[in-house]
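For this depiction, one protein chain was excluded, whereas all remaining protein chains were kept in their positions.
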Amino acid sequence: MTQKAFFFHGQRCTGCKTCQLACADYHDLSKEFWYRRVYEVCDGAWKQDSDGCWTADTFAYYTSVACNHCDDPACTKVCPTTAMHKDSETGLVSVDIDKCIGCGYCHMACPYNAPRVDRKKGHSVKCNGCAERVAEGKMPICVEACPMHALEFGDVDEMKKKGEQADFAPLPEKKYTSPNLYASASEHAVPSGSEKGKVMNPLEVM
Amino acid sequence: MMAELPLALFTTLAPIGAGAFIALAVAFFTTKFSDEQLKKIDRMTTIPVVVLVAGFICAFFHLASPMHAFGVFAGLGASPLSNELLAGVVFAVLAIVYWILALAGKLGEGARKGFAAVVAVMAVVFACFTGAAYMMETIASWNTPMVPVAVLGFSLLGGVSLGVLVLALSGVLEDAAKGGFKMAALVVLVIGLVLGVAGLLVQVMSVSGMGNALVDGADLVAAASAPMWIGVVCMVVAAAAAFMALRNSKSTALAAAAPVLAIVGVFAARLAFYAVQLSVGLYVG
Partner (left out) sequence: AVGGAAATGANLFGATEPALAESEEKIVYTHCAVNCGCCCVWKCHVRDGEIKYIESDNTGSGDFADPQMRACLRGRSARRWLQNSERLNYPMKRAEGAKRGEGKFERISWDEALDTIASEMKRIRETYGDESMYLQYASGVTMGIWGSSPVGRLLNLTGGYLTYYGTYSNGQLMRSSYYTYGEAGGYGSNYHTLQDNELVVMFGSSPVETRMGGTGQGNSLVYAREKHNLRIINIDPRMNDTAAGDNTEWIPIRTGTDAALAAALSYEIISNGWADEEFLHKYCVGYDEETLPESAKGKNASYKDYILGTGYDMTPKTPAWASKITQVPEQRIKDLAREMHEADPVFITQGYGSQRHSNGEATGRAIMVLPQLLGQIGKPGTNDGRRENKIGFAMSGFPAGKNAVKTQIPFFLWYKAIEEPETMTNLNSGIMKAEKLQSGIKFLFNYAGNALTNQHSDINHSHEVLIDESKCEFIVCCDVFMTDSCKYADILLPDLTSQEQVSLVGAPYNDNLKAIIYGQPVYEEKFERRGIYEVCAELAKRLGVYDEYTDGGKTREDWTKKIYEDFRAKNPQIPTWEDGVRQGFYKEARVGELIAHQKFIADPEANPLKTPSGKIEIYSEDLAKIRDTWDLEPGSVEPIPFFYPGFESYQDISEEYPLLIQGYHYKAHTHSSYANNQIVQEAAPHFAWMNPADADARGIKDGDTVKVFNDRGEIRILAKVTPRAMPGHVFIPQGSWHDADMSGDRIDYGGCINTLTIAKPTPLGKCNPQHSNIGQVEKA
């Protein structure tokens, strides 16, 4: 098996959300079921001096997150039906819609906010790594869409060469699921769990 | 929160329904009932069976594709949910078989005691598994033994309350309360109350020190504190009502109030539980 992985170039990402919407276009998703979401982390305090001048230590950065097709997926572990499964060839994690009962445990367990239950469809839905495109030798839609070339996809050994396994806010510590998300983090990135690592666009990632 | 309603109902009703069988087992071990009395008890056992089945129906409605539900055991061993459901199904099958046999008059005294004991043990296992199904490493606020402890507590507390009602409606509570049942039931009741309330409080309060990139545990606790305290108060009052029913065994009103309060209290406690769900990473409900 060759495990597939994403590489995320945090130093390039501008938070434009093209990845998210290209995915939504291709997979015909509505707002409730984005497969990819872009998180804004931001913090800072303002000080005014006696002349009325302002200084701030504000920083901000964006992180584009879908399913990371983890080595140790939290979603498959809790899935009672094995509908959520890891492909033996590619390591991509996806939902077998004939098995899924839509219990939502994968949704609860995943610390990357990836799966959701679509009650209309009757099963959970999430990024499948554009498996059908990958099988044809194409890139996932989101990767090909990013105007900043901040997303890459390929064999994990290749992605590993480009950066570290993602371990910065707003993501969970990598130890939980060992995500196949490698990254060159923004210079502003703060560690997972940091006080300053709060998501500032909660309404956009619901 | 709305999405969790069916689950909250399931995790309220099923453990309480199961707990009632514990109370019945205790009754059988501590009291010698006449055949006539047993018949009445068996008929009134419909109540916990209905509570149990209602719980399972709620769980079923929580599923987006209940048609595929036969596949839920594929994850046995690995998936805590599969384990819970297996425990639930084993318990339910045992309980219902027991109940049918009892109704049909096929259980002699020894067989009844033995069977009731097995059902009771299975009820404890089921209650624990129901709680344990929520323990996952990636949900920091749930990943504590306090969760199964609390559900076991709910099961014992609610179960004894419901069991007392069954006995009261069967007209046998007075007899039972004269013997060892009163003390034994009281012990289980108190254990249930302590485990339930302490489990809930410890688990919920510990969340205030947690947080992730999206939410602060303290905010979750603040939001959960109303249902939590409602739950605690209702459970304490339920236990008191059950206790008084045992002491004043003629009052069916008290006996009826206890399980109703227990169900309300446990349900509120469960809502508080879901309200403090806190991922180690990103989770939006």
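By letter and in written order, the chains are A and B; residue numbering begins at 1 in each of them.
Keep in mind that, in the parts below, a contact is a pair of C-beta atoms (placed from the backbone, for glycine too) under 8 Å apart; a residue touches a chain by one contact, two chains touch by 3 or more.
Bear in mind the structure is a predicted one, so any value in this text is a computation, not a measurement.
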Worksheet, complete the sentence: Displayed chains in contact with the omitted chain are A
Worksheet item: Which one touches the absent chain: A:A5, A:A22, A:V65 or A:M108?
Response: A:A22
Worksheet item: Which positions on subunit A touch the chain that was left off?
Response: 11-12, 14-18, 20-22, 24-28, 30-31, 34, 42-46, 48-49, 51-56, 58-62, 97, 121, 132-133, 136, 139, 141, 144-149, 186-188, 200, 202-204
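In this section, only the chains that are shown with their structure count from here on.
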Discussion item. I'd like to verify one number: the distance from the centre of subunit A to the centre of subunit B, where each centre is the average of its C-alpha atoms, in whole angstrom.
Written reply: 38
Discussion item. With touch defined as at the start, can you tell me which subunit A residues reach subunit B in the complex?
Written reply: 39, 41, 65, 74, 77-83, 98-105, 108-113, 117-119, 121-124, 169-173, 176-177, 192-193, 197-199, 202, 205-206
Discussion item. Considering only the defined contacts, which subunit B positions touch subunit A in the complex?
Written reply: 3, 62-69, 71-75, 78-82, 85, 136-139, 212-214, 277, 279-284
